[in-house]
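Please find one structure pasted underneath; my questions will follow.
Excerpt of the complex: some chains, original placement.
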Amino acid sequence: MEDSIINLLEQLRVEKPLVHNITNLVVMNNTANALLALGASPVMVHSPLEVREVVDIAQALVINIGTLSEDTAEAMLVATEHANTIGRPWVLDPVGAGISAFRNDLLSNLLDLKPTVIRGNASEIMTLYNFNQPNTKGVDSTTASKDALRFGQLLQEQTGSIICISGEVDYILSQQYRVEVFNGNPLMTQVTGLGCSATALIGAFLGVTDHYFEAAVAGVSILSLAGELAAQTAAGPGTLQLNLYDELYQLNAERLKSKLKIKRYAH
Amino acid sequence: MEDSIINLLEQLRVEKPLVHNITNLVVMNNTANALLALGASPVMVHSPLEVREVVDIAQALVINIGTLSEDTAEAMLVATEHANTIGRPWVLDPVGAGISAFRNDLLSNLLDLKPTVIRGNASEIMTLYNFNQPNTKGVDSTTASKDALRFGQLLQEQTGSIICISGEVDYILSQQYRVEVFNGNPLMTQVTGLGCSATALIGAFLGVTDHYFEAAVAGVSILSLAGELAAQTAAGPGTLQLNLYDELYQLNAERLKSKLKIKRYAH
């Protein structure tokens, strides 16, 4: 797995994929900067009037539903339908799944459109599998990622999507494999939008390979590793966020080889 | 007062209140990070289609009118009416009060809904009391907070809300008391949204106590103290903003006890 991640990162820095983000307003700046720091090229366009044309020129699409309006919800449906039509991979971040009927309806429609990858925290993944679950606590997870593993696997079977569950251990699930990522740091939960940044990085890797499972593993593990390294010298969440960009920028084969803690299992 | 602030901070870190923010686009990321750094849990949702459901699950509501649209203005009215109905406390940040008829109309409607707390700079508080004042200079205050004290007291009587005025000295006013906070640093005025962050912290404290005046004092004084500490080692406004999150994260009883400079007066 490590070699595949190293190769994908090299490829990303050469190809500089254009990643189209229809994303939430809280993290727009951060995810743009995470993509740029790693070596990708972000474009954030969310008007229903122009997303189709941007999907055409981008290599991958990121959908993050954190701060919805009717307009952006419509743009997400227009963009993902068009991505499917022209064979563009896309990743869904179901931020706040379960907190409102409007949000759940949109998520139902997006699930029907079969995302290439879905990445969320434990609560969000559990809610996606069963919209009759009790409400989540806003956008922070109330469930350990391990508890969500069973639901993640069921969601994988239901949708055919690759499922990523972020938490103390990160899980990436396909029909055949489960990868566990042990990198990260608890302080990361006190910075907004690091999960969203993982989703954006998955988008960047989807833009450089047809091996979507490897792309998802690369996005999740690189964000968790960069966060872990960023936390080591951080006095708090402010420094962590700052260091994260620098770590993404400095990340190389040697660091990945020596620091990544991931395991792959066949089901 | 210091003991009350210390207790409230401990309580906040245990309870991790969910704070619903309908806030301005400039500071969304910063206020989310300030809330997370202190120990609260932010949720930023602003579609009129879903704010009612989020008010239901949140412990407090923050309304910041910095960057309005018709949609968010409607969401603010829907959310605050619902908050009143179910007894949820809320804080109003009247950013840019006076700069347009649209903004003043919305503020009039929000004042009628009796915010639990209102926090603004001197110009904004003066404008709120009398919408016939000359225009403010954008969103930065043109008046010292001391000059606004009389108007703040009148606004308190008019609305019954707790009134907070930020400035070189911060004032928190109830029917019975006036608290003065002497923490802070002039460099804080060259970072966008630190007043908005104070408002968000007030929201967090409103989520853990029924003593709303103490909550307002805690929010205002903790932000001013964290800014003061952040400025001490800052080379400029960039470092100040970064340090602020780390200071909020590191804040503890000992620091509060030794560094807070606040005084309470009975009227």
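Read from first to last, the chains carry the letters A and B; within each, the first residue is number 1.
Note that in this section contacts are C-beta pairs under 8 Å (C-beta built on N, C-alpha and C of every residue); 3 or more make two chains touch, one makes a residue touch a chain.
These numbers come from a predicted model, not from an experiment.
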With 2 copies placed, total copies in this complex: 3
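As a working rule, only the chains that are shown with their structure count from here on.
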Copies chain A and chain B - rotation angle from C-alpha fit, nearest 5 degrees: 120
Chain A and chain B, separation of their C-alpha mean positions in angstrom: 32
In the complex with chain A, residue positions of chain B that touch it: 16, 18, 20, 25, 28-29, 32-33, 36-37, 39, 41-47, 49-50, 53-54, 57-58, 71, 241-250
Footprint of chain B on chain A - complex, ascending: 24-27, 29-30, 66-70, 96, 99-103, 135, 137-140, 189-193, 234-239, 241-242
